[in-house]
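Here the structure is laid out as structure tokens; the discussion comes afterwards.
Here the complex is missing one protein chain, while the rest keep their positions.
We call the chains A, B and C, going by the order they appear; numbering starts again at 1 in every chain.
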Amino acid sequence: MNFFAPDRSQYPATKTDGTLDIDLNSGKYLKLWQGPNHPGITGNMSVELTVCGDEVVEGRTHVGYLHRGFEKLMERRTFIQCFPIVCRICVPEPDFNEYCYAAAVEELAGIQSPERANWIRALILEMGRINSYLMYLGGQAGALGQGVIGQWTTYVRDLMLDRFEELTGARIYHMFILPGGVRDGLPEGFEQRMEVTLREIENTLKDVYDVMFCNAVFKKRTVGLGYIDPALLDSYGVTGPNARAAGVAKDVRRDQPYLVYPDLDFAPVIGQDSDIYTRADVRRRDLLMSVDLIRQILARMPRNGPVMAETPSVLHWQIPRGETYIRGECSRGEYGYYLVTDGSGYPRRVNVRGPSYTHAMALLERMIVNVNISDVAALMVSLHTYPPEIER
Amino acid sequence: MSMKPELMKRMVKGPDGVEFEVEPLRDYYCEAPPTVMPAAYSKIVEDLFNWARSESIWILGFGTGCGAIEMRPLMTPRFDAYRYGIQWRPTPRQANLFVISGYLSTKTLKRAIRSYEQMQNPKYVIGLGSCTINGGMYWDSYNTIKRLDDYLPVDLYITGCMPRPEALLAGFQDMKKLIRAGKGEGANQYAENFAWYKANQKRVIHDWDMPDYNW
Amino acid sequence: MTTMTTMRELHTRLKHLFPLGELSEQRPDLAFVTVPAEFLRPSLLHLRDREGYTHLVLLTAVDWLEEGRFQLTYLLSKRTLGQDIGLRVMIPRDGATMASAHDIWPTAATYQRELREMFGIDFPGSPRVDEDFILEGWIDIPPYRRDFDTLKYAQENYSQRPGRETRDPATHMQQQLYPDGRQG
Partner (left out) sequence: MPFDWMKIPYTLLTLFIVINYGFLLNALIQKIGARVGRRHGIPIWQNYIDLIKNYGLRSSISHGVMFYLGPVFRLSGGVGLLIFVPTIYASDMFSNLSFAGDLILALYFVFFGTLGMALGAGESGHPHAAIGITRGLSQMTAAELPFGLAVFSVALQYQTLSITAIVAAQQGGILNWTLFTNPLAVTAAMLGFLGSMMRPPFDVVIAPQEIPIGPPTEYHSSYLAMMQTNRAIFPVAKIVIYMNLFFGGASDWPTFALKVFLIYLWSAFVGVVFPRFRVEQSIRWFLIWAVPLGVLSILVV
């Protein structure tokens, strides 16, 4: 019956050694570069597509366009000098770099960050999560040609950036969570203004739900497309919403609670169908959950107390030899820092493990085969990849 | 440096069975180096054109760095740059302004140069953020260039890390003043000092596996 | 402390099979153990199939230049217990080669490509391991090695804009904090 989309699961043919049987000189195949200069790409990366007709037979992810060598730069900076550059690693959600780095340094240096600082850290992380999700919703709709959603979500994202600005003093790079605690407490009347912003976000999400998720064309494009087999989650290192949309409740906030998450009551958002539509819906509900979490945090957090622990003088701050791994649940999945110290005043090795590292490389290259060219952008956006996590 | 196979000269057998030769570097890419394009003959016409160019700036939608994240708010309700005749074009052929949004790794520099050379004369470049001026945060990085104007003719720098959208809007206004005053001649400057620019670029980009000019 | 005990039990169980090093417990839910290089793949398979550590969190290397060794760290995670165990593998620094794990975890191929490019550690048989991953046309020694000086490379290869002054933070803050010159 399905005349327009026949079953191509056995295509392209594979040679005996398992590699794809593609002869570029036969004139049947066409090489297309999607990106880096391409509106449908997420960030500054590129996918090398080999298409036959309207269908992708092979996809190769190319990264490295944003490589700055952070892990090398941090090896020649003192522990406090690393703090201002870590947030530059990931633009849409920089705070997780600050938190993971600060927590790793605190653990190895034996510093206990104050109670109030932990609450403020959780608050900032949830605010950053909302920003990232709002950007994703706009991108997902935009990849399918529905630009108006991006207009609305970016509008409320600007409101959230205003809250960031009055809390930390910056729009994008906040540099607020430093080893030992946070820089400052909440300003006067922050709760009320945040409540107004949260209401605005909830109203906008209602419109987004009506226009985007109830849209027949959007469903036609996304339902059943980009299926991730739940059995592949672990072997491909899939974490975060991509895994939760497949029915596996992978959420670091529940599995290995950090900061104040044990005191907050929430349940990981689960989807079942594991296609693009489900991933978008999981992220939308997760966004609403973050709104609820922010309300809980603001209601329960201690009003006064220190926000900064006692740290050694930055001139003579040396940390004994050790290694640790700190992880947190960012909006794209599990974000982790692997820190090794050798007793000197500089970190021996810092390794940033972003969720996109596996999503955009191995997983995308597997999923992109037998996909229509029109759906490549939507598929890539639905994995919510972000290149700087891959190459740092 | 070895050349990618799809760029090499080869015989291709079409689906209809006809063999024909393909030399991508000659068939698909323009080999002529850029030339200096004179302004319009009469000053009035040139002024009119400059006014039109300044009032309709089409930006190439190529987010080369983290500064690209502040481009989104510029297109959206809070800072609506469309009011000032600023629009985003997805293809370099139709763009006039190239906003280098942040640091450039050498790998991106190669693509940025290619996109810039595909744009039509007159074309303008805005360097965004401290890292395009002197390296900024990445002053000791082994993979990012330190000053942009060695590789591309920059008309305007916008400082900050990262610059706020208001700063970008102000920068666009200054850009308009420059263009209207007839100072936006970056493309001709690039064509005049072409050898110098190419030398700088090749000193940094070691793997020049890209259609090159035939000198 | 249940998780800690299970971690110790796991260590004892493994010691019967493989010549492991001592268990260094970083956190109740995170421990590191040293494995000889030739026993890495069996222990990885055992941990994945028998013990349920099915998620390869990360694979990275540390360059111990003084000892002339690379440390490879395979961090495995077991979500049901919320436990992580990191396997350390020490390999000689010159001519560093390691058995590939891309058939155990497909994502390992990506990590191995990066290690090959950034540290020069070879993983024979790993798919596309010799292709450019992040860098393009790199001419110097692998950049993440400790003996690669990024500042020197940047100054030699990239033209600097004059007028930028960089201070050594220690001496600068010394002068800022103790202008009278005494050692703080």
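Throughout what follows, contacts are C-beta pairs under 8 Å (C-beta built on N, C-alpha and C of every residue); 3 or more make two chains touch, one makes a residue touch a chain.
Quantities reported herein were computed from a predicted structural model and do not represent experimental measurements.
Within the full complex, the chain left out of the display contacts the shown chains A, B.
Only one of A:83, A:218 or A:357 touches the chain withheld from this view, namely A:218. One chain is missing from the display, and on chain A it is touched by residues 4-5, 30, 32, 38-40, 54, 141-148, 151-152, 155, 211, 215, 217-218, 220-221, 372-377.
Considering the complete assembly, chain B touches the hidden chain via residues 27-28, 30, 37-40, 48-49, 52-53, 55-56, 76-77, 80, 82-83, 85, 87, 90-91, 93-94, 96, 120-122, 187.
Heads up, the rule we're going with is that only the chains that are shown with their structure count from here on.
Rounded to whole angstrom units, the spacing between the C-alpha centres of chain B and chain C is 38. Distance between chain centres (mean CA atoms), chain A to chain B: 29 Å. Chain A and chain C have centres, each the mean of its CA atoms, that are 23 Å apart. Among all residues of chain A, those that touch two or more other chains are 64, 67, 69, 72-73, 76. Counting only residues that touch two or more partner chains, chain B has 107, 140-144. Of all residues in chain C, only 26-27, 29-30, 32, 54-58, 60-63, 73, 75, 79, 82, 84, 86, 105-107, 109-110, 132-136, 143-144, 146, 148, 150-151, 169-170, 173-174, 177, 184 touch chain A in the complex they form.
Contacts from chain A toward chain B in the complex involve residues 24-28, 31, 36-39, 43-44, 64-69, 72-73, 76, 84-85, 88, 91-92, 135, 138, 150-151, 154-155, 157-158, 171-173, 388. Taken in their complex, chain B has these residues touching chain A: 5-6, 10-15, 60-66, 68-70, 72-73, 75-78, 90, 92, 103, 105, 107-108, 111, 115, 137-138, 140-144, 161-162, 164.
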